[in-house]
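Just one protein chain is left out here, and the rest sit where they should.
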Amino acid sequence: MATPSSSPAVPQAGAPGADAPVAGTSLWKDAVKRLRKNRLAVFGFVVVCLVVTASLVGPWIIERATGYTYDYIPTDPALVNAQPPFTAPDGSFSWLHPMGTDDAGRDILARVLLGGRISLMVGVISTFVSLIIGITVGATAGYVGGKVDEAIMRGVDVLYSIPYMMVVIVLLAFFGGRSAIGQLVLLFIALGAVSWLTMARIVRGQVMSLKSQEFILAARATGVPASRIILRHLVPNTLGPVIVYATLTIPSVMLLESFLSFLGLGVQAPLASWGSLAADGIQNIAVFPWQLICPGLTMAVTLFSLNFLGDGLRDALDPQMRKG
Amino acid sequence: MGVLALALATASAACTAGSADSAYFGKVTPPTGQEMRYISGSEPESLDPSMSSSQPDARIIMALFDGLTEYDPKTGQSVPALATAWEPNEDNSGFTFHLRAATWSDGAALTAEDFVYSLRRGLTPALAARTAYMAYDISNAQAYNEGAVFARDDATGRFVMDPANPTERLALPGDEAARATLLATPAMAIARNKRYVAVRAEDVGIDAVDAHTLRYRLRQPVPFLPKMVSHQFFRPVPQQAIERHGDQWTRPGKIVVSGAFIIDTWRPYDVIALTRNPLYYDAAVVRLDRLVFYPIEDLTTMMNLYKSGEVYATFNHTVPSSWTALVKNYKDYMDAPELATESFVFNTTKGPTTDVRVRHAMNMSIDKVSLARFRRTVKPTTSTVPLNMFPGYPSPMGDPFDPVKAKALLAAAGYTNAAGEYDPATFPVSEMEITYNTSESNRSTAEFIQAQWKQNLGVTVPLRNMEFRTFLQTRSRLEYRGIARSGWIGDYMDPFTFLSMYMFEGGENGSGWVDSEFQRLLNDGNRAQDPAERYRLLALAEQRLLDAQPTLPLYNNATNYLKKPFVKGMWANPVTMHAWKFVYIEHDPSKWDDAN
Partner (left out) sequence: MARFILRRLLVIVPMLLVVVSLTWGLIRVAPGNFYSGEKKLPAAIEKNIREKYGLDKPWYVQYGRMLANTARGDFGESLKYPGTTVNSILATTLPVSATLGILAYLLALVVGITAGTIAALKQNSRVDYASMAAAMLGISMPNFVLGPTLVLLFALRWYWLPPARWDGFSLHLILPVLTLSAVYMAYIARLTRSGMLEVLRSNYIRTARAKGLTERDVVVRHAVRGGLLPVVSFSGPALAFLISGTVVVERIFALPGLGNYFINANLNRDEPLIIGIVAFMSIAVLLFNLLVDVAYAFFDPRIRY
């Protein structure tokens, strides 16, 4: 049977070190230093930066260079069909469409890059929102316990059980606004509404397990306020699973977004996200495989890199690792 | 990396599986016996012919219940079935059908009384059948279905007749408050202070003259009635089974049928298996022993099941348009014009589209030939009634593709700059949206149209997709901005099924357009004795519709589906309703390429 160790309290995140007058700065400085030593994490960081930059300026460059935009359907009917990557209409090699074209003759590269803007924004913002809500709710429930915990977690259970589709349909009916910005805000509300639930459960489980450890008991005994204990001591110690779960949340919200666009929420065609490009591509996988491979690969590479970055961050922020 | 490897593997799999040495798509292994396996679309809502309202249901009902007439398996026109012959009265307002000797699958005789029972049941308000409106042209049918009352003069014992149609009794609302309001209007003075008696089932205009003679009395001429009665709503249902089992009567073991097959197994969302009905009147021609329907909705899944040889045919529109390039070279590919028109409607009640010039301009600036080419399996059209579907029908043509004229029209509508020339910047695109219900093909079409308007008019109309039921409400309440998707599959083989969409007030067509002259032409057409004269009048009505342009016809669909070569007796017809009794499995490969 595992017994709590008799050794003194585990060092805490932000504990004052000999060389650091201000704890917070030291934490981040140290983390960045460690992160830079992690080659995979650096690689991940570089790729993510590249993808972000390409998504931001790529469509503009392509339009200047070739005239293609995400919604440009060629006027020549002969060009309105799917072309494989690097292939001209006559079958010879061409740089015009490095990712080929879709059924309407649109340049897939332009669509993938523009889709990246949407998917990355959706993935990162929604995950951030779910992190904030999930950690706050989960840590509170786990730390306070008792009736509060009971009430919060039953509330979470209710949210799990309400038919999500109906919520989205109703949201759209009432607020399905006129403006594109309104649609986007609605999308984040819809995505944020679900993605924090499991996060909250995970944080709560961790906090419940941590709160009887000596360093927390010690902090409580010395009269540190609850909010400070949660923020300074408990949350940093749950960051491992939380960061891992957050990196898992990014792909799942990206895919959820393509489901919501089925209900009419989110960006409107001809704009497409990575999720919806992949969903379209899969139908044609036996016929025009590049329509799946190109967006799918871009998405996979980005997620891989984000994940390496996430792992690196996890290790860098890990209070125990720092001790070594 | 892994994704790439997998994708490359699948890509090569795709190429090899569709190898060029075979004339057929995927596995071609006929079953050992006479078993047909067919993908019928969504899970049927109901297999009660009176209750069902959707095509997937109708495909299965075709095997279970026969009608007075049936769809010809090759042309979709009506052919004799339970009725062997029929004749109209002098003005097409009454029809007499002569029935063959037939029995239900439990051995009971199927007589004219069964038709009378079935129609009365179908119109019962408490049953709330959705397709009951199909029968509204039968005398007093609408009044009975609406729970209306007749006005009777106690002194004379006579009913007050309808001033608009003197051969019919006047029907008043069953609800007292609504009736009082109506009676207060001057035109209804004739119906005041009478005894109001509820319309009964017996009042509906259907009579069993004798066991094998059935007569319909109609409130107005309906020359296409023999075509209409192929619709499932008119098919007879077994009184004995319904009275015994209530709404469970269509379940295996309880169901009694009049058609070639009877349900053996029904597992929702999984399978509906039918076996032969030995008591079917035409049992001698039936060759299948087993007919299996799979309710499946996902197109890729259908293609997979078909290719691996697990199913032998699919229902219509099942080949994704991007697959046609690959599939159409195989002999499996079945293609024929379909009784359907895909179109958009304009909101004629608000925004720029209230102006008929704007509607014409938007129609003219879409290159429908290119659109059809892009959609691959369809034929371009500028008319509402499908082209070349009805021999002798002089289809009027709508506007041809003409972007120059379109711009001129928009300029005339006031979208001009200071110099009086057409200026796209003045066109209020913010008040327009191309609204459609979510589906891959609707989206492709909408995107293409958006690009056309961008190229030809210089305006970018935003797209907006909605989930189906939200879309239906938005369209029928005319809450959409500018343009909404609309499509119609004909209920029966007559131009009227397309034109009647625009006949009544209340936004049935979603455009808000109503025109009394259009209605008059249609009514006159239906009263005409000479079929050629009728078609001429209907075509005049269609011309009026196209002139007013509440609708934007795009293309006529085709029935693209797949069928294994060993499935015989199944043809691509415009209604894509298959007469299952003629379908069989040909085990001799040398006969697979024969014409039928």
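By written order: A and B. Residues from 1 in each chain.
FYI, a contact is a pair of C-beta atoms (placed from the backbone, for glycine too) under 8 Å apart; a residue touches a chain by one contact, two chains touch by 3 or more.
Quantities reported herein were computed from a predicted structural model and do not represent experimental measurements.
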### Query
Which residue from B:158, B:192 or B:267 sits in contact with the chain not drawn here?
B:267
#### Entry: Listed residues B:89, B:304 or B:441, member touching the removed chain
B:304
#### Entry: Of B:114, B:355, B:467 or B:542, the one touching the omitted chain in the full complex
B:467
## Note on the structure
Where A:153, A:189 or A:224 are the choices, the one touching the absent chain is A:153
### Task
From the listed residues A:48, A:108 or A:303, report the one that touches the chain absent from this view.
A:303
### Task
Using the touch rule from the top, list residues of subunit B that touch the missing partner.
2-3, 6-7, 9-10, 13-14, 16-17, 26-27, 43, 45-46, 48, 51, 53-54, 125-130, 132-133, 136, 142, 145-147, 247-248, 250, 267-270, 294, 296-298, 300-301, 304-305, 307-308, 310, 467-474, 476, 486-488, 501, 506-508, 510
### Query
List the subunit A residues touching the unshown chain?
1-7, 10, 150, 153-154, 157-158, 160-163, 165-167, 169-170, 173-174, 197-198, 201-202, 204-206, 208-209, 212-213, 240-241, 243-245, 247-248, 251-252, 255, 275, 278-279, 282, 285-286, 292, 296, 299-300, 303-304, 307, 311, 314, 320-321
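The rule we apply is simple: only the chains that are shown with their structure count from here on.
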### Query
Quick one: subunit A and subunit B, Cα centre-to-centre, how many Å?
46
### Query
Touching subunit A in the complex: which residues of subunit B?
2-4, 7-8, 10-11, 13-14, 17-18, 299-300, 303, 320-323, 325-326, 369-370, 373-374, 438, 440, 443-444, 446-448, 450-451, 454-455, 462-467, 470
#### Entry: Touching residues (chain side subunit A, partner subunit B) in the complex
71-73, 75, 77, 80-82, 103-104, 169, 172-173, 261-264, 268-270, 280, 282-289, 292-293, 296-297, 300
